[in-house]
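Below is a slice of the complex: some chains, not all, each in place.
Chain IDs A, B and C follow the sequence of writing; residue 1 opens each chain.
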Amino acid sequence: MKQKIRLIAPLVTEGLRLDEYVADLSDAQVEVSAVILETGPASVEGSFDEALAVPGVVNRVIEAEQEGCAAAIIDCMSDPGLEAAREVAAMPVFGPAQTSMHVASTIGHRFSMLAVLGRQISLFDGLAAKYGVAGNMASVRSVEIPVLELEKNPGLLCEGLVRQAILAVEEDGADTVILGCTGLAGLAGQVRDGLAAEKVMDVLVVDPIESTVAFAAGILKCGLGHSKRVFSQPRQKRIVGYDVPGRSAE
Amino acid sequence: MKQKIRLIAPLVTEGLRLDEYVADLSDAQVEVSAVILETGPASVEGSFDEALAVPGVVNRVIEAEQEGCAAAIIDCMSDPGLEAAREVAAMPVFGPAQTSMHVASTIGHRFSMLAVLGRQISLFDGLAAKYGVAGNMASVRSVEIPVLELEKNPGLLCEGLVRQAILAVEEDGADTVILGCTGLAGLAGQVRDGLAAEKVMDVLVVDPIESTVAFAAGILKCGLGHSKRVFSQPRQKRIVGYDVPGRSAE
Amino acid sequence: MKQKIRLIAPLVTEGLRLDEYVADLSDAQVEVSAVILETGPASVEGSFDEALAVPGVVNRVIEAEQEGCAAAIIDCMSDPGLEAAREVAAMPVFGPAQTSMHVASTIGHRFSMLAVLGRQISLFDGLAAKYGVAGNMASVRSVEIPVLELEKNPGLLCEGLVRQAILAVEEDGADTVILGCTGLAGLAGQVRDGLAAEKVMDVLVVDPIESTVAFAAGILKCGLGHSKRVFSQPRQKRIVGYDVPGRSAE
């Protein structure tokens, strides 16, 4: 029987994740579904947006576990709410930034992040430091396009990603690039083609959601999960203003 | 004229911060006030608690700026919402963990965190890595007392802090200890006395709120603040379920 | 159709890897097979043993690719010949030390290696540094039992692993342990039980081969592989004393 993996997009904007994309992520082993939030921001481009997204993410994780999911993935490259979700869930929860940084470190030598906005440089520096792979990150480079405009001009977006990928390889010493926004999902092939067209060969392009789904399936197969020793269940305590399943609220 | 600094406790429990304590933090230069949250958890002991606290922290920071405060300090050692608050505020915002780690690094050689719970070890490891001072942190040691029970048995608490401080010094090579929970505010003197009684001399004991207030006053005097280049104002976008001053919500 | 993954044990001793174990690693997605070497040492316990194993590993990798395998895994925790094999193969090649260190870093906070011999401490230190995860490794601890004696006294072995795991958790701050020899494959469950019997809860025990097979399956599903930019094909040149498929030798 297939195991269910739930993608949780930390935003309230429908349609960013196409049904066919989710279907593509499913296979003989796992069945992937996706939800957005009931409360939160239209998109996540910084820490303020994250702040408004995280309570909704936590609730969606609890809900997914109650609905029989075997794992959850937070569908955003700042991994908003990863630690909080890991505390409340018994099933494993993954963040695509953490997972794809470690995947890239395993298959390549130095990776670069292709961010959508320059303001994410300090974000990815901080995440790489926290996740212990700062020494493997060659650089963070940005195409400077807001998340909600990513779909407006696909040609320009892809061109920008290819240009930044080439700079990452030639200036910063990267051999692997990670798409730095889950809104870029599905573009890895086009970036690879664009690089090949520019004779920049053999650069690995990592799609963070695709690789996180595959990684999660592997962890499930091994009977592992995130450490409940580190991310132990929160104590029951008074909560005001949030309705969290299984927790008393006012 | 005095500059106003607002302490924001990321919780909904009254009375943890006494008025006299706030008064003690005020002086000729700064006037300190303190608020708790309208929505959030009873105490912050992990990432789930933080998740529920951060939206309220952000609102309190916006409110403080509107009320003419010159700076805000998040009154909790996990610095919940620091980056989000820095994005929305033009005035400087400080986190006591970040500030006290850098203060301790300036006056001592190796510092240890005296945490209240063992689950904070990974928290402080992650913060030290993100803030760039991991090499200066000797250890994180815990007294294993929940935040809301800190006031129940003051003698036991102080004894535990002294014992862990001695282990930090003798086993881990620390010369400086930081009280790892703002609920421990005001205990630095007792810990110093306890250490002296045990003949462990010349250990610096840093009260994170006291030192962050003093640090903030210094930054204000210099006309500096946190980097708005890194923490730039969030774009206006659709928000559902949160009422954030100055932002459209549904 | 299932993809074939070849395990290559870098030694000439039959029977260490049971057929049923390999069968257990296979599933709907991948079919795992295993080979030993024609030339090499009886076991790999240090760099001299590795030296004699690596040429055989490289040949087995070339052979696996010619036989239609989709990926190869070097079945030894010193990852002997990983870089050499990655150069000669177009298909992805994985080392269980590199992979399991990154897997452990993704699911836990700090991992320890449970080595069989103390002489592997410098080995694992060096690998963690080269792979960029030294900051996530809490310690290397050893049971001091030679590889070829691992099967002699299973009770003693398991007891030793549990004891070292407890020390890793309690003394060194690990929350995750990696079995530090692929000869320990299959023991993760017993170590978990042993830890539970000692009331040391929620410690993740990573079986390196199981997790590397699962990781490899994920990489295959994503259409990724190791970086051929870093590990580019060796130039053709004169070789004396080795018969390498596809390469002229004397």
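In this section, a residue touches a chain if its C-beta (ideal position, glycine included) is under 8 Å from a C-beta of that chain, and two chains touch if they have at least 3 such contacts.
Note that the coordinates shown come from a computational prediction; the quantities given were computed from them, not determined experimentally.
Taken over the full complex in this file rather than the chains on view, the one protein sequence occurs as 6 copies, with 3 of them shown.
We take it that only the chains that are shown with their structure count from here on.
In this view the innermost chain, defined by its CA centroid being closest to the centroid of all protein CA atoms, is A.
Separating the centre of subunit A from that of subunit C, both taken as means of CA atoms, is a distance of 28 Å.
Computed centre separation for the pair subunit B/subunit C is 44 angstrom, with centres defined by C-alpha atoms.
Residue positions of subunit B touching 2 or more other chains: 122, 129.
Residue ranges of subunit A in contact with subunit B, taken from their complex: 12-13, 37-43, 45-52, 54-58, 81, 83-84, 86-88, 119, 122, 126, 129-130, 132, 146, 148, 230-232, 234-235, 237-242, 244.
Within the complex formed with subunit A, the residues of subunit C that make contact are 27-29, 92, 94, 98-99, 102-103, 105-109, 131-133, 135-136, 169, 175-176, 201-204, 206-207, 210-211, 214-215, 217-219, 221-222, 224-230, 232.
Those residues of subunit C that touch subunit B in the complex are listed here as 109-110, 135, 173, 175.
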